[in-house]
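Let me begin by presenting the structure, written as structure tokens, before commenting on it.
Every protein chain except one is present and positioned as in the full complex.
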Amino acid sequence: MKLLEHESKEIFKREGIPCPKGFLAFSPLEVKKYVKKLNKPVVIKSQLPIASRMKAGGIKFAETAEEAEKVASELFKLKINKFKVSKVLVEEKVDIKKELYLSITIDRYERKYVYLASTQGGIDIENLAKMHPEKICKVHVDPQIEVKPFDLIYITNKLGLTGTEARQFREIAGLFYDLTVKYDCELVESNPLAINGKGNLIAVDARMIIDDNSLFRHPKLKKKLFEEELTSFELKAMESGFSFVELDGEIGVIANGAGLTMASMDSISLFGGKPANFLDIGGGATSERVKTAVNLQLKHPKVKGVLINIMGGITRCDEVARGLVEAVKETGIKKPITVRMMGTREEEGKEILRKNGISYLETMDEAAEEIVKLVKGIKIGNPCK
Amino acid sequence: MKLLEHESKEIFKREGIPCPKGFLAFSPLEVKKYVKKLNKPVVIKSQLPIASRMKAGGIKFAETAEEAEKVASELFKLKINKFKVSKVLVEEKVDIKKELYLSITIDRYERKYVYLASTQGGIDIENLAKMHPEKICKVHVDPQIEVKPFDLIYITNKLGLTGTEARQFREIAGLFYDLTVKYDCELVESNPLAINGKGNLIAVDARMIIDDNSLFRHPKLKKKLFEEELTSFELKAMESGFSFVELDGEIGVIANGAGLTMASMDSISLFGGKPANFLDIGGGATSERVKTAVNLQLKHPKVKGVLINIMGGITRCDEVARGLVEAVKETGIKKPITVRMMGTREEEGKEILRKNGISYLETMDEAAEEIVKLVKGIKIGNPCK
Amino acid sequence: MAILVNEESKVVVQGITGREGSFHTKLMLEYGTKIVAGVTPGKGGIKINGIPVYDTILEAKEEHQEINTSIIFVPARFASDAVFEAIKADLNPIVLITERIPVRDSMKFIGYAREKGIRIIGPNCPGVITPPKTKIGVLPAHVFKKGSIGMVSRSGTLTYEIAAAITNAGLGQSTCVGIGGDPIIGMDFVEVVKMFEEDEETDAIVVIGEIGGNLEEKLAEYIKETGQKKPIVAYIAGRTAPPGKRMGHAGAIISMGMGTAESKIKSLNEAGIPVAELPSQVAEIVKSKLEKLKK
Partner (left out) sequence: MAILVNEESKVVVQGITGREGSFHTKLMLEYGTKIVAGVTPGKGGIKINGIPVYDTILEAKEEHQEINTSIIFVPARFASDAVFEAIKADLNPIVLITERIPVRDSMKFIGYAREKGIRIIGPNCPGVITPPKTKIGVLPAHVFKKGSIGMVSRSGTLTYEIAAAITNAGLGQSTCVGIGGDPIIGMDFVEVVKMFEEDEETDAIVVIGEIGGNLEEKLAEYIKETGQKKPIVAYIAGRTAPPGKRMGHAGAIISMGMGTAESKIKSLNEAGIPVAELPSQVAEIVKSKLEKLKK
């Protein structure tokens, strides 16, 4: 779960990491009032769950309250990567002497947390990582040992920081780790972590991503859906706990397991079709959940046909068959469906399909090829490609 | 560092472990007043840093305030293992249905904490351990894993506890571990941990031993000396940080390192002498510290002669020689001293001794034998054995 | 011998009384898996499918000293404790079926287990099968058959898909290992492939990967260094998947361009490992590799 900048900064401040003075505004008028009171140059930052807002024009500067109101109203009209701007963070502009970079994330292969730090922070950090990987200091943190002073001394030495700057950097880096543990973070990042004119470190930007699987431990962090950005279908799938993503094509994909779902999409593409979306029902879905999934696909306007590809393991084919039959009966919608099911309770499942007049194919390739044909056949006009 | 019962119970209560209602009293009068107010049968327990007070008569019961005053005045006259009773804990008498035993300590060989638990607690627990070791449930706790619910479930199952009793036992056992970690305990013990008439668990006795080496982490726990019980020499040695113990003989032993000090004592005994005490100056003693040690031995009335046995490693022989010379000069006391020194700066040390007319021997055996002879020689009457 | 599990695996099922635990205990028993005990705290004393249930593994081991392997169906928030219980009881391997375990928990118990030399398969995995000897997992038995193909996969259902095709092609599996789909898992491709390389019953290896992480690239690196001791064939799911959510700049810096299907396919190809376009093609490619080997 991604936190927005202002949410991350709230946590940063609570834990003792210095951030610029700021105010969350929901309208240009609010921006104006705040800047008037503040009476200092500001930066106005759209609050969106994406990186690189700066490059996308989501961050503006203003010297006066009037100018702030003007640029804010531009921001409120902005849409970046299908996200509309609905709130902005107005902050006192920091007198940046130097832009550092600091983050903690998870190194999957090492199975450890890892610090990434650089003295060349800012918008080009990813390029720097590619061109000059040696300018990024990496230090792994074993969760059995946790962070020790020597880890942090090593980082500041590598970065060439000394004196107060080094001390403040180590303190912030230590707090980053505390945050990571306390909030089960997959990422804690500040870019830039700036050194200001007085030589003090301040987190000009702040990003946190919380491990979704840990949310039961963090009841105060309520699950964010960025609702305004989701289609009603995406919302419904999310509420049902499905993994569902909208795509550009015309074939709805239902499968169980991420790997099989992706393989099903890959197959459809290989046979010349295009997935309209993918919906992973996960492991051990009940007939009720399967019904919901099929319902969603049948009712989706972009979906011209549905591929159902089930390999039974934890998931039982009979449950899938029952859910499918019920959904078809209930909705009464007649879109082509190709089914392929195999594994746990396969025979029972196929029996249910037979009894209800739903045909099935024996292999994934056959099912994928068939649905592509069926969808192209009923398409009005030239299906092309 | 051993805590007294009332100190341990203060911590127990703070951490949520149920203990009987009680009052610390310093005189029979205070006892009487408290019991009058309480108006219930009580137990009066002398507060001494030893186990098995019950067997030694340090715990008494009383039904009335007058009886309480009477038994308390007996207790205040008591001396157990050279400890005088200066305070008593007066507690409401618990209606004990069953006496359990629970402790956490350190298993040196396994290098782990270990729970010890039994349903047959009380004064005979050590006998039980000898006669029926199977009646004591042992569960090790790896400091990397810490205590998990399955450890505690295993214990209560082994003890045959069920329902509320099992739940309360697990809760208390969990708190014991928390205490162990929080206070760096070498021991947390309750014997008995009683089940009262209402079926609730209550820590009737409580003992804690804190790791002396951890005291820098626990500034609130001030080092206890049980001062009233120490001789002025013991006090002085303790203040100087020496390891010093008074014994029954006539030869003072100064050596560096516990092993060598013990071996020196063993040697004296083997040659027919008896150590008056032992004083381990530890590693790397300065001449100042050596001077204090020698001073202490020379001034000690029971000491008829001193064996100084130094193997230089961290300790430097020249520092020892200097300290010895100064002490002899300063005190002017002429008691036989045999010196043996070897190792780091041996030649420099011997040179200092030579210059100051102090002779030395080459081996520990020679030095031990010589001091025994010298002490026996100057003894008035029959030295016997 | 196959790898990891065989007829010597004496299994305790942790979370045996739950829906998945009891259902799959039945299926595993039907397959012939030597399940000797189950564990669910608070349920000690009952029997499930004829298998005695205990409150703790230690009690189970006191009655059944032969227990050496665990399979865990315990819900995510209690799974970490269950794994530590299995580690403390020296069970090895530990097959961890549970999904949605917080990654911090996984890092902790996997780190600890690895230091102790205990193998964790999973979390979020379908388990391991060595046909026809034993199945310690939720894999559908009938798609597997004794054979000489070692299979290792990050995916669950996709594995069954490809296993079925291999079986239908007249081949079979020495062992099939589902290492799990989580970011942090106990065993990686390199480790399992090394075991297959050492295993006398394995003639060829099938690796089923998917986008994300760099386990496939690391395997390619290892094979580039040591050479293919046995033929390896791969399939990578997610060629047409949209790019996943990224971990800010840090994600990009750490992944260094790895993680995409292109990166994985390119690395594997460079290591001489063919990557099938469709799951159904894997079996054919393996077959032709084996035939070449015979010549």
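As written, the chains take the letters A, B and C, and residue 1 is the first residue of each chain.
The rule we apply is simple: a contact is a pair of C-beta atoms (placed from the backbone, for glycine too) under 8 Å apart; a residue touches a chain by one contact, two chains touch by 3 or more.
Given the structure is predicted, the values throughout are model-derived calculations rather than measurements.
Undergrad: Which shown chains does the chain we cannot see touch?
TA: Hidden chain, whole complex, touched shown chains: A, B, C.
Undergrad: Which of B:Asp95, B:Asp266, B:Glu288 or B:Glu330 touches the chain that is not shown?
TA: With B:Asp95, B:Asp266, B:Glu288 or B:Glu330 as choices, the missing chain is touched by B:Asp266.
Undergrad: Check each of B:Gly57, B:Pro143 or B:Gly197 against the chain that is not shown and name the one that touches it.
TA: B:Pro143
Undergrad: Which of A:Leu29, A:Met131 or A:Ile145 sits in contact with the chain that's absent?
TA: For the chain that is not drawn, the touching residue is A:Ile145.
Undergrad: For the full complex, which residue in B:Arg207, B:Lys304 or B:Lys376 touches the chain that was left out?
TA: Within the whole complex, the residue contacting the unshown chain is B:Arg207.
Undergrad: If the hidden chain were put back, which residues of chain C would touch it?
TA: Residues of chain C in touch with the missing chain: 112, 115-116.
Undergrad: Can you name the residues of chain B that touch the chain not displayed here?
TA: For chain B, the residues touching the absent chain are 2, 51, 101, 103-109, 111-114, 116, 125-126, 129-130, 133, 136, 142-144, 181, 184, 186-187, 189, 191, 207, 209, 211, 213-214, 216-217, 245, 247, 255-260, 262-263, 265-267, 269-270, 275, 278, 283-284, 310-315, 342-344, 346, 363-365.
Undergrad: What chain A residues would touch the chain not displayed?
TA: The list for chain A reads 142, 144-145, 148-150, 153-154, 157.
In this text, only the chains that are shown with their structure count from here on.
Undergrad: Drawing the touching chains as a network, do you get a line, a ring, a star, a complete graph or other?
TA: Contact map by chain: line.
Undergrad: Counting in whole Å, what is the centre-to-centre distance of chain A and chain C, each centre being its mean C-alpha position?
TA: Centre-to-centre distance between chain A and chain C: 27 Å.
Undergrad: With centres defined as the mean C-alpha position, give me the chain B-chain C separation in Å.
TA: From the centre of chain B to the centre of chain C is 54 Å.
Undergrad: In chain B, what residues contact two or more other chains?
TA: Within chain B, the residues that touch at least two other chains are 144.
Undergrad: Can you list the chain C residues in contact with two or more other chains?
TA: 112 - these are the residues of chain C that touch more than one other chain.
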